[in-house]
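Only a single protein chain was left out; the remaining protein chains are all shown in position.
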Amino acid sequence: MLATLAQAVVNGLLIGGVYALVSIGVTLIFGVVKIVNFAQGEFLMIGMYISFFLASSFGIDPLLSLLISMPCLFAVGVLVQHFLIRRVLALGDMPQIFLTFALSLLLINLALLLFTANYRTVQTPYSELTIHIGPLYFAVAKLIAFAIAMLLSGLLWLFLHGTDLGKAMRAAAQNREVAMLMGINPDRVFCVAVGVALALAGAAGSLLMPFYPAYPLVGQIFVLMAFVAVVLGTLGNITGALIASLMMGIAESLGVQFVGADSGLIVVFVMLLLTLALRPNGLFGGWAR
Amino acid sequence: MTQSKVGRPWLWVAALVAVALALPLISSPFALDIFIRVLLFAFIGVAWNLMGGYAKQLSLGHAAFFGLGAYTSTILLIRFGISPWIGMLAGGVVAMLASLPIGALCFRLRGPYFAIATIATAQVLMLLFLKFRDFAWGAEGTTLPNLGDAPLMMQFDSKSAYYYVALALLALGLAITYSIEHSWMGFYLVAVGEDEDAAEAVGVDTTKIKRHIYLISAFLTALAGTFYVEYIYFIDPNTVFSFNISVEAALVSIVGGVGTLWGPVVGTVLLEATSALLQSWFGSGHGGVQLTVYSLILIGVILWRPNGLIGLFSDLYERLALSGSSRAKEAPLDG
Partner (left out) sequence: MAEALVVRNLSKRFGGLRAVQDLSFAVRDGETIALIGPNGAGKTTSFNLITGYYSPDAGSVFAFGREMVGLRPHEICSHGLARTFQVARPFGKMTVLANVMTGAFLRNRSMEVARSRARDAIEFVGLAAKEHTPARDLTTIDQRRLEMARALTTEPRLLLLDEVMAGLNHAEVDQAVALIGKLSARGLTIVIVEHVMRAIMAVARHIVVLDHGQKIAEGRPKEIITNQEVIRAYLGTGYRHEASGGDARC
């Protein structure tokens, strides 16, 4: 019984790491650019397809393809910010929400058009591998995904706290006007923020490829988790998003294990509504860290 | 005040009404079906617009009320043999009651939080109804009994009858919107939509206003839900609580013109026309083409005319009708 519990927690934790990459992206964009990116999941989807095609055409391992998918999505992020998001920044909630929402719709349907709805999978030598530690099983692919996700999160933290550009981003997140007065170019900072956020989503996609299928709607599921984690962890708070994502992964896993296979979603929504009801500012309150 | 209160606009409206009433006489069943969809979604859009367009409470969960209306009337019909006309009203009341706790939860949230919360509530309802087998048929849903031509049970032999019911619903929605727009409530709604803090400073009870408009919006949306299932003789959670309905409810106003009387109608006509055109060009087989183009259009509208396309039309109208001050058109609320 305890072993089952522990196993469920472990499984949840590992997938939570992937959720974290997606939710950190959402919260980063919200913290810096102050808009909610409803299309974040689709960039994860793009990352998956990039890795899929690199694997099936050139035999490149998905984990290696990170080196390609991340820069690609960074560039996409810069373009999205510069040409789309920038135009609606001054317009208020409605256009902003609907812009990223429309973008999401566009990307899903383009994927449907170009790649069809078929599931695409990649088999790697370690896709089916598990290792034992005590009574617990660790799926190697998931373990690696978790490890790299944590690594990337750590690198992001270093970037935000250790580099000038990163500090500029945090400054812009806290107070845009003052940041501008200090000579920080908001557009540049926003481009980097969106680029980084999308790169993280793309990374999540590549990390998922060894053990998860790619298909046009795949992003929707992950973005749902991400959103709940972002709200739970407080919009704009990166550490909060990370911790909340891990919690979400565990909660979902426990729900599936002990309540029922189809109850993952309900657990998630209930958590969201409870959070909004009891602590609308999330568990951590405050600005991007 | 401009002189446009008498003369030209009424002529246009009268012409529109005449055309609307005559349409079924000259349409094929296929076309009629499209028109009914247009009327229905315009109506849902009008209901959404009261909250989302005027008061800027961006709900993406209106399907919750659509579904509640649909299920209430269907349960009353199938389990208790009650006429859907009554069921429709009952559904409206249920939706109103639901809007109270949902509003209490969501109105404390601003901007994107609010939207996310509304999405969540609609999804939770869908999930609940997917599980409820006992009195709501669960995931498979149910077909509605075919009672032949039974006007008292909201079932008609001729499609035209459904058309006129949908038209009446839309007319109701527009009438309510018009009377609100021209009363203190309309001013208060726009004030809340523009700046809640400033509204409070001049004595507007923002919480009460939001609660009231939510009641109205939920009620109307629920009516649409009942009509829809009566029209298609089928109900299941995935259909009536569908996120697509929530999206379309908001979309038609955004494309057509938020916070305006005719915006939702304009938006629905445009979107449905586009949709129909795309279907005839590409067929519904090519998964994704239709929505791809749809979303490109949407992005275009958002970038180019974020307040909706109705501004375009009123400018056009001015140039054609050569009427008075254009300012009056741009400020939808003019004393």
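Order as written gives the chain letters A and B; numbering starts at 1 within each chain.
Simple rule for what comes next: a residue touches a chain if its C-beta (ideal position, glycine included) is under 8 Å from a C-beta of that chain, and two chains touch if they have at least 3 such contacts.
Model, not experiment: these values are computed from the prediction.
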(request) Quick one: jot down which shown chains the absent chain touches. (result) B
(request) Have a look at B:Phe107, B:Phe187, B:Phe243 or B:Phe282 and name the one touching the chain we're not showing. (result) B:Phe187
(request) Spell out, residue by residue, where the missing chain touches chain B. (result) 182-184, 187-188, 190-191, 193-195, 197-207, 259, 325, 327-328, 330-335
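By our rule, only the chains that are shown with their structure count from here on.
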(request) Spell out the part of chain B that touches chain A in their complex, as residue ranges. (result) 52, 56, 58, 60, 105-106, 108-109, 111-113, 115-117, 120-121, 123-124, 127, 247, 250-251, 254, 258, 286-292, 294-296, 298-299, 302-303, 306
(request) Spell out the part of chain A that touches chain B in their complex, as residue ranges. (result) 30, 35-36, 84, 87-88, 91-95, 97-99, 101-103, 105-106, 108-113, 116-117, 216, 227, 231, 235, 265-266, 269-270, 272-273, 276-277, 280
